[in-house]
Structure formats: structure tokens, C-alpha cells
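Complex shown without one protein chain; remaining protein chains in place.
Here is subunit A:
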Amino acid sequence: MSFEVLEPGMLALVQDAGRHGYQHMGVTTGGPMDEFAFFWANRLLGNDLDAPQIEITFGRFSLKANHEACIAITGGDLGARINDQAIAPWRTHHINKGDRLDFTTPVSGLRAYLAVSGGFKPAMKLGSCATVAREGLGGLDGKGAKLAKGDTLEFEKNASFVEAFLPEPEVPDYQQHLRLGVIPGYQYRSFSIVQREKFFSCDYEISQNIDRMGYRLKGDAIHSDLDGIISEGIAYGAIQVPKDGQPIVLMKDRQTIGGYPKIGCLSALDAGLLAQRGPGSSVSFFLSDVAEAEGRRMLFNQRLKTGAPGVR
């Protein structure tokens, strides 16, 4: 069973939940930039939650179905169409042999997730297929390549079609102004009260300089009392402040250690919301705490278990 990639677009990557357990060797995790969307795509299909999917950034991705299948699309609305008929995200769809699936251009959000019933079957490298080009790991052949024209996306024999969807009120609105809670930590105390006030009152603009490693923001420069720190492990969502004072939120392909001061960290779910915003969008921050982040994540994990209409 397979799909064939007709157009890879700007960036389409094979991703699972990430390559965990190798960061002590300097190997980053990779994995979905938007965990909320990724996990729901697998859940709608009744897949293992970490089953491999395709993460499509910006759209312009097309494939042809060599076999019929049940798919789910979540995340950003990239104008998906089956045989030129618009289809809605956050639900399952049946695709017939010979059908063409296109992701056109972003309507809302930046990254879409395409899951197939049973999951795609790429090569596994260090226990994961998460594509990290910089490290030459993951992807279809395990060597870190993004998807290219002519690639074959294999999957297990398809299950029968089940209509499942995420209820509308739970679908994230990626166009809403983004205001994210920061968990104070790391070198938070090395930022004076004036610097913190500046950080929490500024509307930062998402710069052109965004990728799977980090989101560089533009706005009021903030400065730590520390020039540099002894290099230490960097968590997903950590907010690093280099010498120029412009914060960088570190994402899934971040380096494992680094020596810049960090003012705190986002929760994984909040980092995922940021990952759906592109250059020019704005984001502001408020002081939150780890209890709030923990509680929200536990609720999300519980919510995933409960399922959704149609989910087995």
C-alpha cells in the first residue's frame, strides 16, 4: 500500500513523536512542531500515538494514492483538496486509489499533519523516523532527507473508513493573537525586574528567521546580568536570549546544549501554537508557572484517551 509524492512543496518531513533517549550523545529529538495536531491525527485514526506522519510546512504538497486508504488531516489549514474538492482539516477522509491529494497554500496556520490509518512505514534510525536534516537522521531512508518528488510513502493495508473528527470548539484558532505563558526557570533570576517587565509587556514579532531549530523574535531587546553561562541542556520551548537581546524560542530540532542565558520555557503545547505562526505574526508573554503547564498537559493527555466522535 502506498502514496506517491507528486510535489514535495517547500518542506514535507516524515515525523513521529521524536527520537528520544539520545540527547546525551548530542542527538536532538526532532518530532512534530505541533504536538496537539500530531497526536490528534493519530488518535482520530486509532493509530499508535507516535505512528509516523507527514508534517507539511507552507503547503504546495501533492500526492497520488496508489491504493485506497483512510487518512486524517490536522494542524494548519493549508487548503487541502482531494481531486480538487476542498476538504476540512481536523477529521478523517477516505481516499480512493488514483485520487490526488493537494495541500495548496496556508489559510490558517503553517504546518499540517497527514496521517494514514496504521501509520506510514519509513526506515527507523535510533528508534525513530523523525527527520533531522542537519544530523542526517530520519526520513524515508533514515538519512535525514526531506520528501522529494517520486518518493513512495508506504503504509500497512488500510482499515475500513471510520468518520472521526475533533469537535469544533476544541480546534485551535491559529489566527488569534498569541499570548503564551512562560515558566520562569533557568536564568530567570539573572534578568532584572526592569528587563522582565520589558519582556512581559512587549509585543514581539515573529521574524523571517524561523525554522525547526528555533523561532527568532523581534522586539524590545532584553538583557541578562550574565554574559554567558556554562553550557547546559536545552529543553523544548526554552527561551534563549543571546547578546543582541532578541529572544529565540528553541524548537524540536534545537541543539541539545547551549551557553546563552534563558529567561524561561514554554510548555510543549504552547510551543506548538507558536509553531503554527509565521513571520510577521505577533506574540506576547505572561508569567505563568510549571503547575499550570503540568495541569494542562495532564488534561490534554486525558482528553486524548477519551477520544472524539467516531474515534474507536
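Following the convention adopted for this analysis, a residue touches a chain if its C-beta (ideal position, glycine included) is under 8 Å from a C-beta of that chain, and two chains touch if they have at least 3 such contacts; residues count from 1.
What we mean here is this: contacts and distances are computed from a predicted model.
Trainee: UniProt protein name for the omitted subunit, picking from "ATP-binding cassette domain-containing protein", "Allophanate hydrolase subunit 1", "Acyl-CoA dehydrogenase" or "ABC transporter permease"?
Mentor: Missing chain, per its UniProt entry: "Allophanate hydrolase subunit 1".
Trainee: Among A:Lys125, A:Arg212 or A:Lys252, which residue is in contact with the omitted chain in the full complex?
Mentor: Among A:Lys125, A:Arg212 or A:Lys252, only A:Lys125 touches the chain that is not shown.
Trainee: For subunit A, enumerate the residues touching the unshown chain of the complex.
Mentor: Interface residues of subunit A facing the absent chain: 20-27, 29, 125-126, 134-137, 183, 185-186, 230-238, 255-258, 265-268, 290-291, 293-294, 296-298, 301.
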